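Right, I'll just put the structure down here and ask away after.
Complex shown without one protein chain; remaining protein chains in place.
First chain written, first letter: the chains are A and B, and each begins at residue 1.
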Amino acid sequence: MSNTHADTVLFVRDTMLPQQEPPASTVGALGWAKANLFSGWFNTTLTILSALFILYLLSGLVPWFASPTWYAASLTECREILAGHEGACWGVIRERWLQLMFGFYPSELYWRPVLALVLLFVAVAPVLFADYVPSKLLGFTALYPFIAVWLLWGGTIWAPVMALLGFVVAFFVFRYASKQISPALALIAGVIAALLWWMVITPAITPDLSRLLPIGIEAVQSRQFGGFMLSITIGVTAIMCSLPIGILLALGRQSDLVLVKAICVGFIEFIRGVPLITLLFVASTLLNIFMPPGTNFDIILRVMIMVTLFASAYMAEVIRGGLAALPKGQYEGADSLGLDYWQSQRLIIMPQALKISIPGIVSTFIGVFKDTTLVSIISMFDPLGLSNAIRADTAWNGVYWELFIFIGAVFFIFCFSMSRYSMYLERKLQTGHR
Amino acid sequence: MTTLTDPPAESFKLSMLIYDTRYRSITFQTIALIAFLLLIGWLINNTAQNLVDLGKEPSFGFMNEPAGYDINQRLIEYNSQSSHLRAAFVGLLNTLLVAVLGCITATVVGVIVGVLRLSGNWLVARLMTVYVEMFRNVPVLMWIVLAMAILIEGLPSPRDFRGEDAVASMSVFDSVAVTNRGVYVPEPLFARGLGDVSVGGLFEISLDLIAILVVLGGGLFVSNLIKKRADVTQNATGVRPRTWHLRTGVIVVPLLILLVILGFHLGYPELSGFNFSGGIHLRNSLIALWLALSLYTAAFIAEIVRAGIMAISKGQTEAAAALGIRPRRIMSLVILPQALRVIIPPLISQYLNLTKNSSLAIAVGYMDITGTLMGITLNQTGRELETVLLGMLIYLSISLIISSAMNWYNSRVKLVER
Partner (left out) sequence: MKKTAIFGALTVAGLMAGAAGAATLDDVKARGKLNCGVSTGLAGFSNPDANGNWEGFDVAVCRAVAGAVLGDANAVEFVPTTGKTRFTALASGEIDMLARNTTWTLSRDADLKFTFVGVNYYDGQGFMAPKELGVSSAKELDGATVCIQTGTTTELNLADYFRKNNMSYEPVPIETNAEAQQQYLAGACDVYTTDASGLASTRATFEDPSAHVILPEIISKEPLGPLVRHGDDEWGDIVRWSLNALIAAEEFGITSANVADMAAAAGDSPEINRMLGTEGNLGEMLGLDANWAVNAISAGGNYGEVFEKNIGESTPIGLARGLNAQWTEGGLLYSPPFR
């Protein structure tokens, strides 16, 4: 047999061939390109079209961006430097970027808003990065609003301290009263105690306190707020204040009490049904008419109130989504433990529902933060409003793109990083639940 | 209140109002109602007091006075002598126009981008990601202003079309003029038109349009009948008769005949005086707002579409492939119809957002309801309370109508769970 075999077959391999490289067209850059860019005529066309589009954009934009006008002091100077060529006039950014960031905030006090922003990150860290940050910091989170208000607006330290003490008083009254009478009555007692503290005791003793212990920093008028600082202040205030209101509204919307539910649904649908700009018109033209005659608080405060109302309607929907996502067993489990409504909300439902809602809350915040640009329409100096004011300066009359690009880029950086965070969180939550 | 004073049991104690679950809800609701009414009463009282102080009486009488200003884009007859009410109505129609155009475009762009983001083509997928992130993370007001600036700076002005050595020329066989004042496209004209009919004295509708719509509707109806008969035949015999030529015929032929009877021809825009005249003038403000709103909203819709597609389990794709369906048809026949059910609820809120964002029209001078009623009318009459409240009411009604219509549609396509 072997002979026949040897006769019929001329050559038999008795060793393995060394492993060969895969064909050059399927590995490396080339293979990757073939698989991802040029698989089939359709994809190839798409790739070529996109590449041409990108090239076209770059060829137009790069020379415009690379323009040696950083030190120009006016648009005319820019035009002289460029001598007829197309190019950006970056001098306006160099001269005004601080204004675009802080508005008219006194420049020697810039550290205060910066510190407030840094502390904001510290304050939200235990909420946003609960795995890495000790939860003891939550105490600081609760203190943060008072610190921030004091840092931004300045003035005597006693105003925020007294405001904070009001909450403390309310808490202790509630604690004490809830042992004597029913929790609901105790809650009412707590609220009344806090109101008494704020309306009667605070005005009576704050002036004396500030005279005795004059601890304070230079006060800044809210009219001096502007630029991105204004946007962030409005956005953060609106989100922080809208969270409790939103929780109440969401609970009200889920409630069995027909009247309460009707009021909550009516409020939420009304706010969500009208554009923010009309609410801002209300803030700028009507809110003073709705308030008791003689009350007069400044436009920034009015805008904050309206934006807070706006945000709380959206927040209520986000939290309602979180409540709906909780398995029914959680509610039943809480009931079977004999917890009453508020106890089960506080101990079982809300901690979980809020955790699920964080991505939604972050995207609500992004939306509100972007929407703060609308205040430029009612004559406030947010970045867009400031860009108009800058163009009214004879030195910069006629500058458009540079300001738009700068403002757009800053917004992009803020919003993009927040949306990335929210995505990360969503992924984390997803694995946690499956 | 009657329930409170009318206790069912003899052993009613006041504390039962709080502790007894039978009464507790009534107690709380009464408290809530009282608080709510107090709040409303307080607000109304303040308002009344303030208005007296300012010497103003709330009344809508000013709405019937002549507006005194002109509006460039008017879908119905309007001039500066028309009333403020009519100006508001012109604005409302402009709002609705840009909202409808925007929603359609945003949906088309959003679906395409959402599908392309999942494309195997690396470059295209990245490009779409960049588009989505750029538009989602920059305020819509900036995009509107930017779109307007690009249109104004990037396109030729009508002056450039003039003279022997004109810099710019008209496109599409000399029928469309793209200028930085807007786009002029040919308009349909009827040599033997039927005239207009007035609707309740408010506005006029062209009878030609009605005639065309009637004929078109009739054609579609007949075409549907043919299809149904073909279905019956197919069910009975197993062979589907060829009907496409009949079906297009019953739609197209009567329409063509009607157009010939009406003397249909196109009116081309041409340069005369300062501007182009003739044709339909799509103003820059409309185009900028339309583009910016639809591209901005499309970025959100793309994400919704992508999430919807990814929510469909991979088994569906594999099963469809196993049946021998081609990839593109898998997308359109298997994946998208299922994804639609996930997509529609968030899509509704995007439509609402787009409609509400159209109120930013004043940034580019598009005269929508915010620009007319809550803009110039407010300025000229000084009636803040009436105009702003009326404007909010109008927006609220639009939102409620859109959301109820879309919810009705949603409930129709929703999977019936058993």
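Heads up, the rule we're going with is that contacts are C-beta pairs under 8 Å (C-beta built on N, C-alpha and C of every residue); 3 or more make two chains touch, one makes a residue touch a chain.
Bear in mind the structure is a predicted one, so any value in this text is a computation, not a measurement.
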Shown chains touched by the missing chain? A, B
Could you tell me which of A:Thr45, A:Gln254, A:Asn397 or A:Ser417 touches the chain that is not displayed? A:Asn397
Across A:Arg96, A:Arg253, A:Arg272 or A:Arg320, the one contacting the chain not displayed is A:Arg96
Of the residues listed, A:Trp90, A:Phe267, A:Phe381 or A:Phe411, which one is in contact with the missing chain? A:Phe381
Given that one chain is not shown, which residue among B:Gly55, B:Gly195 or B:Gly324 touches it? B:Gly55
Among listed residues B:Ala32, B:Ile71, B:Ala147 or B:Ala302, the absent chain is touched only by B:Ile71
Could you please point out the chain A residues that touch the chain left off the display? 75, 79, 95-96, 99, 103-104, 107, 221, 223-224, 226, 281, 284-285, 288-289, 292-296, 298-299, 377-381, 385, 388-394, 397-398, 400
Which chain B residues would touch the chain omitted from the figure, given the whole complex? 34, 37-38, 41-42, 45-46, 49, 53-56, 68-72, 80-81, 149, 152-153, 157-160, 180-181, 272-275, 277, 284-285, 362-363, 365, 367, 371, 375-376, 378-380, 382, 384
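Throughout what follows, only the chains that are shown with their structure count from here on.
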How many angstrom lie between the CA centroids of chain A and chain B, rounded to a whole number? 28
In the complex, chain B touches chain A at residues 18-19, 25, 28-29, 32-33, 36, 43, 46-47, 49-51, 53-54, 119-124, 127, 133-134, 136-142, 145-146, 149, 352, 356-357, 359-360, 362-363, 370, 374, 378, 384-385, 388, 391-392, 395-396, 399-400
Which residues, counting only chain A, touch chain B once they are in their complex? 35-37, 39, 43, 46-47, 50-51, 53-54, 182, 184-185, 256-260, 263, 269-270, 272-278, 281-282, 285-286, 288-293, 366, 370-371, 373-374, 376-377, 384, 400-401, 404, 407-408, 411-412, 414-416, 419
